[in-house]
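Missing here: one protein chain of the complex. Every other protein chain is in place.
Let's look at subunit A:
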Amino acid sequence: MASVRRPEHQAPPEIFYNETEARKYTSNTRMIEIQLKMTERAVELLTLPEDTPCMILDLGCGSGLSGETLTEHGHNWVGLDISSSMLSVALEREVEGDLMLGDMGQGLSFRPGMFDGAVSISALQWLCNADKKSHVPAKRMFKFFSTLYSCLARGGRAAFQFYPENSQQVELITQQALKAGFTGGVVVDYPNSSKAKKVFLVLFVGGQQQLPRGLGTAPGEKGVPGHVQYTDVRQRIKAARGKPLKKSRDWILEKKERRRRQGKEVRPDSKYTGRKRKDKF
């Protein structure tokens, strides 16, 4: 589905992130706050050694919002971005990191093992696009991930917050990252909240490690802090929208019908379907 709301569908990144768009990243406080929050979480996912000033790569660094969080944590960073307008704003804001104009999809050009970690905030989904005739997304991703793998130190991690459009994109991205030598996978924070849900790809160099748990997913952990849970209201709303209530007769009939359509063996419907059983059963 081509939605006009997704920036990737509107223009290549170096065109979309023009001066006007770049300005937003300095003037829209809500946007800034969101980017900072996500960077905080990405840094947390890197699990860098404590009190150690590290060398970090910021991929799709834009106007340097994500980088500023790195600076606050006492790290040095190099930022790569394809949009010169975004980088100009970063210069204007006098960020501490060193900036570079480049396309992730063309691969990174650093010596092996130079970086302790990498973050990327809201940029990776752009690699799913083919903006030029010569672009093959899977190929560009592989080039990107394999050159990233090589420039990270052993034990290093990369944490990407990104906006996948569908599950195929998540699969493609993960596939290419693993093919490039990384281990790791996707971590989803607050998967049950449409607003707070955030998707992270967390990659490890050198051996399988335990993938961190997404926030708001631990058993007993209540969703988004500061948000009220509306489970039961949501059920009622669903019912009102015409979807049958879970476990009701209609719900069972619908589910059986679905299964039949999928070619599965399903018991025939009868007047007993969905009825409560008597105690003696």
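Keep in mind that, in the parts below, contacts are C-beta pairs under 8 Å (C-beta built on N, C-alpha and C of every residue); 3 or more make two chains touch, one makes a residue touch a chain; residues count from 1.
What we mean here is this: contacts and distances are computed from a predicted model.
Engineer: Write down which listed name, "Multifunctional methyltransferase subunit TRM112-like protein", "DnaJ domain-containing protein", "tRNA pseudouridine synthase Pus10" or "Dynactin subunit 4", is the UniProt protein name of the chain that is not shown.
Structural biologist: Matching the unshown chain against "Multifunctional methyltransferase subunit TRM112-like protein", "DnaJ domain-containing protein", "tRNA pseudouridine synthase Pus10" or "Dynactin subunit 4" yields "Multifunctional methyltransferase subunit TRM112-like protein".
Engineer: Which of these, A:11, A:34 or A:114, touches the one chain of the complex that we don't see?
Structural biologist: Of the candidates A:11, A:34 or A:114, A:114 is in touch with the missing chain.
Engineer: Quick one: which of A:5, A:30 or A:132 touches the chain that's been left out?
Structural biologist: Here the residue in touch with the unshown chain is A:132.
Engineer: Based on the whole complex, identify which of A:72, A:98 or A:254 touches the chain you can't see.
Structural biologist: A:98
Engineer: By the contact definition given up top, give the residues of subunit A that touch the hidden chain.
Structural biologist: Counting over the whole complex, subunit A touches the hidden chain at residues 52-55, 74, 76, 78, 80, 82, 84, 87-88, 91, 96, 98-103, 106-111, 113-114, 132, 134, 143, 147, 151.
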